[in-house]
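Note that one protein chain is taken out, while the other chains of the complex remain in position.
Here is subunit A:
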Amino acid sequence: MGPGGATARAHPHQQFGVRTVTVLIGQLFTGVSIGAVLLLIALGLALTFGQMGVINMAHGEFIMAGAYTTYVLQQVITAAGWSLLIALPVAFVVAGAMGVLLEFLLIRRLYARPLDTLLVTWGVSLILQQLARDIFGSPNVQTRAPELLTGNIALPGGITVANNRLFILALAGGAVVALTLALRVTPLGRRIRAVVQNRDLAAVSGIPTARVDRMTFFIGSGLAGIAGVALTLLGPIGPTMGTNLIIDAFLVVVVGGIGQLKGTVIVAFALGVLQATGEYLTTLSVAKVMVFIAIVAFLQWRPQGLFTLRTRSLA
């Protein structure tokens, strides 16, 4: 900025004009990109928790598994761009397979006991964290981002849009579209919705509910893996990265309303923009508090979340 900036304290409400607009647009983009990250980490949960009602505390560790998959692939394939692209499907399968294994070995035995599911999956999450520590070491690791994603696109007026955040935004958008289509159009999607809306009736109609559960869990966990790949572009990869994300993910799904995706998408972006705005006007810690207060207030008003799925289930 020009030398004139030295005399004015550069605080948001004390400057107007072009710079304010630049900052506003920059912040809006930051908020949307925080929202995209929230959306990616919550999308898988919207399936397993939102649709199936399973409280999976190990969901964060599936995100971690996706991130470490990227790291491992980069050791093998040194071209950062290719390893990132290949990591997307591989992480989906790795995390999805872990999810299926968890569902098959433990969760399916506990469908009638949600509290036990919670404790068991929490235990699994601790085991997976220690496993990561044993395999990859305690210190966090980093991946190299492809050169293309470390730059930015400069728009007129000094606005810059970071390429890695654009990539994550596109990834989140792509995941939402793919998931929506899969649920609406494919036979599997129809079965998933049928089981969610009325499990008994679905079973009576000849839908193999156990297999549908497993597939739902595969997709939900796989999406966590994709989120893990995206997060390697922003920060370090470590054994505890999942625990830091799991609460945010649950918040988004609960506030969005259980049983459908629309709420998750809207709430992820709303919380992202709220967080970015709050942080810009105050500080990061105060902004976090603001977001929590907003969530508590909202849930007092609408305990069922933003949208609810009307079902004929008697449960």
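To be clear about the criterion, a contact is a pair of C-beta atoms (placed from the backbone, for glycine too) under 8 Å apart; a residue touches a chain by one contact, two chains touch by 3 or more; residues count from 1.
As a convention for this text, contacts and distances are computed from a predicted model.
Chemist: Refer to UniProt and select, among "HEAT repeat domain-containing protein", "ChsH2 C-terminal OB-fold domain-containing protein", "Urea ABC transporter substrate-binding protein" or "Phosphoribosylformylglycinamidine synthase subunit PurL", the name of the complex member that is left out.
Modeler: "Urea ABC transporter substrate-binding protein"
Chemist: Just name the one of A:Arg19, A:Arg108 or A:Lys262 that touches the chain not displayed here.
Modeler: A:Arg19
Chemist: One chain is left out of this view; which of A:Thr69, A:Asn163 or A:Thr216 touches it in the full complex?
Modeler: Of these options, the touching residue for the absent chain is A:Asn163.
Chemist: For the chain left off this view, which of A:Phe217, A:Phe250 or A:Phe269 is in contact with it?
Modeler: A:Phe250
Chemist: Which residue from A:Ala46, A:Leu84 or A:Ala145 sits in contact with the chain not drawn here?
Modeler: Answering carefully, the residue with contact to the hidden chain is A:Ala145.
Chemist: Among A:Ala79, A:Ala154, A:Ala210 or A:Ala297, choose the residue that contacts the chain missing from this document, as touch is defined above.
Modeler: For the chain that is not drawn, the touching residue is A:Ala154.
Chemist: If the hidden chain were put back, which residues of subunit A would touch it?
Modeler: 1-2, 5-6, 9-11, 19, 22-23, 26-27, 30, 33-34, 37, 49, 53, 55, 57, 114-115, 118, 122, 133, 138-142, 144-145, 150-152, 154, 160, 162-165, 233-236, 238-240, 244, 247, 250, 254, 258-259, 276, 279-280, 283-285, 303-304, 308, 315
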